[in-house]
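Only a single protein chain was left out; the remaining protein chains are all shown in position.
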Amino acid sequence: MTSSFRTVVLKYALVLLACSIVIYPLLWMVTMAFKPVAEWTTGNGLTWFPKNPTLQNFEYIFFGHTAGLAVSLDRTVIGPLTASLVTSICGTVLAVVAGTLSSYAVVRHRTLPSLAISVLQLRLFPPLAVMIPVMVMWAFIGAIDTWWGLSLIYGIVTLPFAFWLMKTFFEEIPVEIEEAARVSGSSHWRVFYRITLPIVKPGLATCVLFVFIINWSDYLLALLLTQKNWVTLPVFMSTLNSAMGEMYGMKAALGLIAAIPPVVLGLLIQKHLVRGLTFGALKQ
Amino acid sequence: MTISRPPMAPSRRELLKGSAAALAATGLGGLGSFVTTPVFASEFAPGMTGGPTGFEGAERFQYNSGMSEGRAIEGIKALQAAGKAPKKLTILLPDGTIDQISKPFREGASAPLDVWKRETGIEIEMIGAPVGDVFKKVMQDVTTGSGSYDIYTGPWNSTGDLVASGGAVDCSEFVQKYQPDWGDPERGMSTEALVKLLYTYNNKYYPVALDGDFLTWYYLRGIYEKPAVQDAFMKEMGRELAVPNTWQEVDDISKFFTGKDFGNGTMYGNGCLMSRFWGLPTFYMRLASMAFPNFYFFNEDGHPNLNSDLGVQCAEEHVRSLAWSPPDALNFTFAEGWASMWNLQVPNIATYTAIAKFGDGYKEDGTPKSRATGMMDSHAPVGRRFGDKINRRSILHYSISGWISSKSPNAEAAFLFLQWLSSTRTFTLMMASPTGYFDPMQQANFREPLVASNYKPYAMETIPYTIARSVPGLNFGGQTAMDNALDEELQAALTGQKTAREAMDAAQGKWEQIIRRQKSKGILEAIKASRDTWTTIVDPA
């Protein structure tokens, strides 16, 4: 296991290079969020760190106006932030409940084994290839621009992740434990509810966070299925413009707000990311 | 093939400095505090019952029940008495227009929206969308039938598409009942034909015009008049540099300025927009003057004329003119286009008239709005010489209009709001705002000193002159698809993917296909009807 000094240096150099490439764009966005208008572009010389750091950009998106700018916002970030939270959470609950139940049935009771592949196929198609019927249907049931309409589609599109992730957790539980409980007279439901669920609790938590991240990251579905009341954070960010020119600082501030929850949660469940992202094909 | 450009110049940097400056211009200075504003009587002038107060000259915007705005307010009150008025109306707007409605044009004055709320008590919920995407949002609402809005706004051109989809309400009955002053011989649009063009579709009142996007030419008089510029032009072109009258002269001037530095940094000759969506009217404008008195986009049978020799020639000229545009011109929105003039990078531009409002003149702290302050001027539209005549042509393209959503349960109240907003007094008041995209087109607008100080006195005659010489862009059902098809082919030609002829052939094919498929829906009749609205005014050369 001996590595020469040179290879160690080389290794660190490469790792540091990779890390700086990762940080480079992030840093620009983060500092941009704290820059006043005059420093948004490099017209007056490029500054990586704000010379006059300000919270003006955040003030603008949270309150709709700020001292420096006469242009005001027709809606603040509060609405989109709420919309993102509500729809991501509800969509997650839907996906995780449906996914947990059905994957358990498939694993333990061998109900509809082909379900696994059918569910997976949902992830295969470009959403825009099926959006026209979905929009017509959502319009028909009055689900356009509602919290439940968006939650419903979120629940559906993240179902494959929930299903496959939970499937691997259930498969890890030795069947003997459940059999022991059956022998002592418990019904299948009680076994599931009192024995299996408590055992997979950590897995379930991982699954919830993972699915939440996927929902939170959506842009396209919210773009197509909302109008004004339930516009989510990424859509709001991309449509943020003023009468004149780009609002770089405000967009960066919004981007920062949108980026933080998934990064924090993602690092929290780092151990299980591989499993989630590969639909359980790989474990770490 | 890549687009040949003049040797590198520090242009984009300058440009974006301008962009930020533009934002600052509209933002930082636009509505600063007016410490010295005297207090004006908050009562109405004798005989008036409503309208704005709180500034000198407010009486010019006040009204009574005998006037268009007053009739709208009375109408609301009648609806309220009958219990048929809503508490709130929701309107979808390009986000750059909201401040024009909701903010006073100066401290102390009433904002248009406050006047409305004071007089009717009805809330107006304004939802903004990017100006380039607003019609997509409209169609999204129509197709999903979600009925999120009472009033849509969007490009005038798209009226046909919206009507075809059943998304808009025919307001003829309301127009009959409440008599808006859109066609008032003194204050409204100057001719019957213009009223018809802007406020009707298929002889029914669907759109309510809130804007006047008749592309108008602006130029840098301050640069034109420099002796060094004059001398150089004389030497190179053998004639005096003057305001262009024809496209040939425009191209000569573009070619002359490109790559030269007259002490303001390197210049580019062609300021007209060339990018996707925003650059399309530039082409239409050039195309309309290819023949005398007009080059119609369709012949008398409704067959497209795009790949005729003249159509191809026009496309070739259009593509050639890109060589004289600033770098990144293919990605410009109108804002960057304006900024290139404000930074003295381009000598000419045909654009929306708000360019003068945002970039010429002084902010309230006394600093100039841009480097072009005091140097800008406007000129007549250009055309082509046919014997001793010139067919000067501009184009009506985009031009924000309002429609009542057919899903709105409050169509009448929504119409009354639009009537009130678009009537000559309120509309003129909006034109006094230093911000916003709604631009003037009514006769009363051009006579108002506050509008003139905003849009500049030099444009007060040019704009009506341009309006009279403008032809309409496509505005019948299928328009969006046709404009997109042509736009895409032009972009392919501009980026060197296709030759001009290939692009025009392809666009012709797509237009024919769209027409063939829409034949049963009366597209041919609509095309022919549109031909009849074209002006035939020509001027002596």
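The chains carry the letters A and B, assigned in the order they are written, with residues numbered from 1 in each.
Definition applied: contacts are C-beta pairs under 8 Å (C-beta built on N, C-alpha and C of every residue); 3 or more make two chains touch, one makes a residue touch a chain.
Just so it is clear, contacts and distances are computed from a predicted model.
Think of the chain that is not pictured: of "Rieske family ferredoxin", "Carbohydrate ABC transporter membrane protein 1, CUT1 family", "Molybdopterin synthase sulfur carrier subunit" or "Na(+)-translocating NADH-quinone reductase subunit A", UniProt labels it "Carbohydrate ABC transporter membrane protein 1, CUT1 family".
Screening A:Lys51, A:His65 or A:His109 against the full complex identifies A:His109 as the residue touching the chain left out. Among the residues A:Leu55, A:Ile78, A:Leu101 or A:Ala205, only A:Leu101 touches the chain that is left out of the figure. Within the whole complex, the absent chain has one touching residue among B:Arg60, B:Lys136, B:Lys226 or B:Lys407, and that is B:Lys136. Screening B:Met237, B:Leu330, B:Ala468 or B:Ala529 against the full complex identifies B:Leu330 as the residue touching the chain left out. The omitted chain makes contact with just one of the residues A:Pro36, A:Pro50, A:Gly64 or A:Gly266: A:Gly266.
Take subunit A: the residues that touch the chain left off the picture are 1, 8, 11, 14-15, 18-19, 21-26, 28-29, 32, 41-43, 46, 48, 94, 97-99, 101-102, 104-106, 108-112, 115, 117-119, 121-134, 136-137, 155-156, 159, 163, 177, 180-181, 184-192, 194-195, 198-199, 213, 216-217, 219-220, 233-235, 237-238, 248, 251-252, 255, 258-259, 262-263, 265-267, 270, 273-274, 277-278, 281-284. Summarising the interface, subunit B meets the missing chain with residues 2-3, 8-13, 15-17, 136, 139-140, 142-143, 161, 164-166, 275-276, 327-331, 477-478, 480-481, 484-485, 488, 491-492, 494-497, 506, 517, 520-521.
Note that only the chains that are shown with their structure count from here on.
Remark: subunit A and subunit B have CA centroids separated by 41 Å (rounded to whole angstrom). The residues of subunit B lying in touch with subunit A in their complex are 13-14, 16-17, 19-20, 22-28, 30-32, 90, 92, 95-99, 102-103, 126-131, 133, 137, 140-141, 143-146, 148-149, 335, 339, 358, 435-437.
Residues 37-38, 40-44, 68-72, 74-75, 135-136, 138-139, 142, 144-145, 224, 227-229, 239, 241-247 of subunit A are the ones touching subunit B in the complex.
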